[in-house]
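For this depiction, one protein chain was excluded, whereas all remaining protein chains were kept in their positions.
And now, chain A:
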Amino acid sequence: MRKPVIEFTNFSFHYRTQSSPTLSGINLTIYEGEKILIIGPSGSGKSTLGHCINGLVPFFYPGEISGSLKIFGKETKKESIFKLSSMVGTVLQDPDAQFIGLTAAEDIAFKLENQFVPQEELFESVNRVADLVDMKEHLESTPQDLSGGQKQRVTLAGSMIDDVNILLFDEPLANLDPATGKIAIELIDRIHKQTGKTTIIIEHRLEDVLHGEVDRIVIIDEGCILADLTPNELLSSNLLIDTGIREPLYLTALRYAGCTITPMLKPKSLKTLNIEVNKTKLHAWYESVGYAEKKQKNDVLLELKNIHFGYSKTKEIIKDVSFKINKGELLSLIGKNGAGKSTLAKLICGFYLPTAGEILYEGENLIEQSIKERGDHIGFVLQNPNQMISQNFIFDEVALGLKFRGVADKEIKDKVFHALKICGLYELRNWPISALSFGQKKRVTIASVLVLGPKLILLDEPTAGQDYKHYNEIMEFLWNLNQQGITIIMITHDMHLMLEYTNRAIVISEGQKIREDEPANILADEDVIRLANLKETSLYQLANKADFFDQRDFVKRFIHFDRRTRQL
């Protein structure tokens, strides 16, 4: 008999601040030692479900509970958050904000410190769990010295230091670069196998999680459980498409080729997938879809010439970087965290001055221009729209830059309306910003930069942490903007975004440009992939497995076909 550890029975939850229940009629049993993936689009209630398990609901976020949730047979609403935290260890999404300690060791020890455990035991336990997550070498490091992936390992160690039986990961991949995300999934897999702890992962990046083993996948949509299936069963159904979650790319390719996916094919990963039966169909599809190279005009808009930069003379952060950006390009800037991508963007915008080199915009040297003057040519959009928004209403926010420049009211109105129309926000112009979704806020920040009339926009991770629906919404918007003649540079970690939307990519590693090419070619270069912490998409592996000679061409044809299909 398997022992149930988490039992939801007719469980509903209603946040005090919300008008309708976030979760309703949840029935779900999770057994000891299982590994469960909970997926769902943004706002589906999947995070709330996690909060119910670790006790943040109802003890931190108050609200109305009906029905029952038992963990190890105990009714949670009668317990406390502290009691629950000794059974459930939680790793939250943001590796930075949840890193509490001044050093890694303290952060790991935090839970035991709070239980007033004597110091000698602290040392012992910290060493033990640090070893489990391979962080023993970094115990005295400060959060500023650690990468996002390392911080997450520290948090994981800290949450399991007191031998919890359940591990809960709330969107563990949201802030990691592709290669680091893959390692994180492998680590979670290894710890699950080594310790046998019941493991729950909440994510919307399905394909990345399926890199590891998962027993069951639970889909949440609009506060209800839509499905509770094994990976093979789920991937053979149409449920993912209906809920707007991106299925693994290799399966999309198979579907395009007219293959029927059944649990028999073992579609849960490319390793297990039986390709033989569908090989002919896939090859036939490949032959049938054409694809045309887009012609690029080589009209240089921005040029970086031998740019060097460093805070001190001895340590250079940017080393001799040169590249050209043509008018009308949609380009991605990629590389691992800390490689110098953001620094390059800041150099282009004039936030930092290069120690050597030239930046030319339409042939004119930008070095002499102030940040404000460069703002007329080049717009910079931060990752999180909340970092930029300071006004209450859309119109005022978009008008802000013009007001700072002392433009006349009449002209402001015309320009703002124009920018709002481009960004599809004209109808909402009198709305308060607080009523907007994340994607809409993003558009507000883009409009507020566009209104100053730049020909080039730089975006820092435009889709980070967004589910497929919002990803699509933001990217289609940017693509349309690009079609209207705005040149766009995106800093991104999303390999498929790069393949799907951008026509060229520049790879930065350790402050140097190591490659500049079409995205499909970059992802075919193993050295670059390794140096820059990239990850090839599963399309390459599928092409390889199905014996395609030219994998790059297969990927290109897929992207072309996919874009056309989705736009219809």
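Keep this in mind: contacts are C-beta pairs under 8 Å (C-beta built on N, C-alpha and C of every residue); 3 or more make two chains touch, one makes a residue touch a chain; residues count from 1.
As a working rule, contacts and distances are computed from a predicted model.
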{"item": "Protein that the absent chain corresponds to, by UniProt name, given \"Energy-coupling factor transport system permease protein\", \"protein-glutamate methylesterase\", \"Heterodisulfide reductase subunit B\" or \"histidine kinase\"", "value": "\"Energy-coupling factor transport system permease protein\""}
{"item": "Residue of A:L382, A:A464 or A:A524 in touch with the missing chain, whole complex considered", "value": "A:L382"}
{"item": "Hidden partner chain, touching residue among A:A105, A:I201, A:L420 or A:A505", "value": "A:A105"}
{"item": "Residue among A:L452, A:I522 or A:V555 touching the omitted chain", "value": "A:L452"}
{"item": "For chain A, residues in touch with the removed chain", "value": "54-56, 59-60, 80-82, 85-86, 90, 92, 94, 96-103, 105-106, 109-119, 122-123, 126, 143-144, 158-159, 311-312, 315, 346, 349-351, 371-372, 374-375, 378-382, 384, 386-391, 400-402, 404-405, 448-449, 452"}
